[in-house]
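With one protein chain held back, the other chains of the complex are shown just where they sit.
In order of appearance the chains are A and B, and numbering begins at 1 in each one.
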Amino acid sequence: MTTTNVPVQPRTSIGKFLVQGGTTIALLALIVFFFAMRPDVFLTFTNVRNILFQVSILAIVAGAQTLVMVVGDFDLSLAATSSLSGSAVASLMLGGMPMAPAILIGLVVGLLIGIGNGLLVAYLNLSAFVATLATMTSVIGLAYLVTQGTTLFNLPDGFNALGQGRLLNVPLPVYIAIAIAVVLWAVLRFTTTGRKWYAIGGNVEVSRLSGINVRRGRLMAFAAAGLISAVAGILLAARLGSGSAVQGSDNLLFSVAAVFLGMTVIKSGQANLVGTMVGVAIIGVMSNGLNILGVNSYVQQVVTGLIIIAAVTLSGLKTRER
Amino acid sequence: MSTTSPAPTTTAVPAFEAHDIVKHFDGVHALSGAHLSVREGEIHALLGENGAGKSTMVKVLTGIYAPDGGRILRNGEEVTFANVRVANRAGIVALYQELSIIPSISVAENIMLGERTPSRGGLVQWAALRSRAKEQLDRLNQKIPLKMLAGDLSPVQQTMVAFARALANDARVLILDEPTASLTDTEIKDLFTVLRSLRAQGVAIVYVSHRLEEVFELCDRLTIMRNGETMLTKDVADSNIDEVISTMVGRAAGDLYPDRGTATSTVALSVTGLDGRKVKDVTFTAHKGEVLGIGGLAGSGRSELLRILAGAQKHTAGTIAVGDVALPSSPGVARALDAGIALVPEERRSQGVILSASIRDNIALANIGAVSSAGLVSGGRISDITKRGMSDLQVKARSSRQPVGELSGGNQQKVVLAKMLARNPKVLLMDEPTRGIDVGTKAEIYRLIRALAATGTTVIAVSSELPELIGMSDRILIMHEGQISGEAMSAEADEEMLLAYCYGKTA
């Protein structure tokens, strides 16, 4: 006897589609709007390159944040970690260390902080909020110690080229950000590690009973996020040609916002890499477009907050529907 | 009825046996000498009233609780399950509705989760994953799109995915706890087909359900528990509903309950045509000085009815009147309280009291209007009402400043009562007034209820324990699927009749 369980078709209506695709539609609408306002400028090669350059570092931090949010946690210390890594690399190179080992140490610093967060959250069972808030505080302090409160500059040209050099007239950080995004997407999509992260984020208990090492999974997500944010911090130092304890601190808020925006892109409301990049694009396009229109930066800040509220509300609506 | 079931495949050694299982919590026996023996290739019903020990038994069998005594045998050999994973590895899997799937990943991944995911060099082997997942679904005759997110499936499909995962993990004993609770009739039919095909594959299934008609349609044997003991195991074909109900109820009496009072004929509360979530067209009246009991199975809508009356849940149609005064259509808790309806909720620790706050603060919070004037709280007035409440209800505590969390369950319940009584309600609603309370305090609570009724308060109490309903109430209403399925004066009621109402046999 055969039972035919026809899959329940998701009830689609135009309203639901709009909620579903709301974030992507918002991005398209922003692009159309700014293009209509300044057709001579907005979609030119120079400006698109500008936008990509401006969001490349945020994209990397947001990619790191996505990993942690896939397992159902979040990390407040990412931006601070990236500042510390960038400052450490700058400080080491000014102290005479060649570029390659300095960068390597910078990456290890990020990885260690990530592992620390992971141990606190997964093994000592601190809430992610408390643990990463505490590490953020300490890491900022370390960054002040490393920079002695000043801005480190006069970094080697070879290092600065990482952040400022161009290939085919497009800045290197854009390629690096795209490469990292593709790798993270593939990790989340195709590897057992990535699928385990999604399982843990979906249901810890079932995951555990199915033989997934939940603690190790969470630890690995935090560790990977720390390492990736170190990449972002080192690139930022190269891009600015300087390192300071506070540079890039706005990336924390924006990375969380981008992931939240991204969660509204897909139906299941999970953190996902493609969605995060849509979120990053919205933030970048909005800032660039409003700058081009000459909108006051205080107003820009208000609008950014409103977009985050809209995104969270949209994903909330969807959760309730399900 | 049993004609639809093929004859049980009898094997010499049961797949799974539990003997003389004892389990107690804080000195209270949840299980005292329970037995269960399940054969390969049978569907075995596990029955009993609420609190009979069924779910404790399931948790012992699956390694969630360690038993305090008794033996568990798997294929004739004694085993101990340190935790759920050990039980799972031994082929014993319990499936709960909500816990069993991961909504955020695909159907195929849900089935081949964790250790079962085929991979090479850290990469998921999607083709192998899908074909193995499909094999398991084929065993269940299910066609569920493998790439779909499990969260987008219907409840029955989610159950099927959970079954498929259990099969992929070589489960030989499946324990299902109320698997049909959220399913429609057609879905239940599909489920039964699948369960029968699993039985044909030699899987042993333990089927825990309140729905006796399902048991008689599906199961091969049944085991009935009461008060933590196994009362009976026999073939379903040799039993009948009346025997099952009387065995479940047993013969229990006691002088726990005070004498009944004499209700007046003055109507205190009248409810007409009430509709809302889980509540359908409910009409009844309650009288001044009456204790009205409301019974029914879990999910029958009895708690929701109380919540609607208390203004904590919206109703979509119908009217509620206290005396002659009709309440507005969605009153909210504050206005319901003002009208004289107060609720003592079921989840005392999460809804009734603030555990970290003191007795006086808990009482003051619910009566903030009475203890304050011009926005300022009067400490003296709080002391007054606290002192009165504590002495009226004989709350046992070091002082009125002791945190409620440190009190016993019974005394916590008295604090909840005290804070509601300080508002002098005309109608007091109580949801499971004696849950988690020891027997001695239970009697005290019954006396309090009776004393309140004697002063003219109307008490409406929901209980899932039939003896309690009969013992404490003047009159009893039974609900079934949101409607009132029966009414009886408790002096004339017996448990069998009430249980029949509970299962939807209308009077």
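Here, contacts are C-beta pairs under 8 Å (C-beta built on N, C-alpha and C of every residue); 3 or more make two chains touch, one makes a residue touch a chain.
By definition in this document, contacts and distances are computed from a predicted model.
K.L.:
Match the chain absent from this complex view to the correct UniProt protein name in "Periplasmic binding protein domain-containing protein", "MucB/RseB N-terminal domain-containing protein", "Multisubunit potassium/proton antiporter PhaC subunit" or "YciI family protein".
P.N.:
"Periplasmic binding protein domain-containing protein"
K.L.:
Of the chains that are displayed, which are in contact with the missing one across the whole complex?
P.N.:
A
K.L.:
From the list A:31, A:170, A:246 or A:303, pick the residue that touches the absent chain.
P.N.:
Checking each option in A:31, A:170, A:246 or A:303, the one touching the absent chain turns out to be A:246.
K.L.:
Looking beyond the chains shown, say which of A:24, A:138, A:191 or A:213 touches the absent one.
P.N.:
In the full complex, the listed residue that touches the missing chain is A:138.
K.L.:
Going by the touch rule given at the top, which residues of chain A touch the chain that is not shown?
P.N.:
Spelled out for chain A, the touching residues are 38, 41, 44, 46-47, 50, 54, 120, 124-126, 130, 134-135, 137-138, 141, 144, 148-151, 153-154, 164, 236, 240-242, 245-250, 287-288, 291-292, 294, 296-298, 301.
We adopt the following convention: only the chains that are shown with their structure count from here on.
K.L.:
In the complex of these two chains, what residues of chain B are touching chain A?
P.N.:
Touch residues, chain B against chain A: 84-85, 88, 99-105, 109, 113-117, 119, 122-124, 126, 141-145, 148-149, 151-154, 156-157, 160, 165, 169, 190, 193-194, 197.
K.L.:
Hey, which residues of chain A end up touching chain B in the complex?
P.N.:
Chain A residues touching chain B: 1-5, 7-8, 10, 190-193, 195-196, 198-199, 201-203, 205-212, 267-268, 270, 322.
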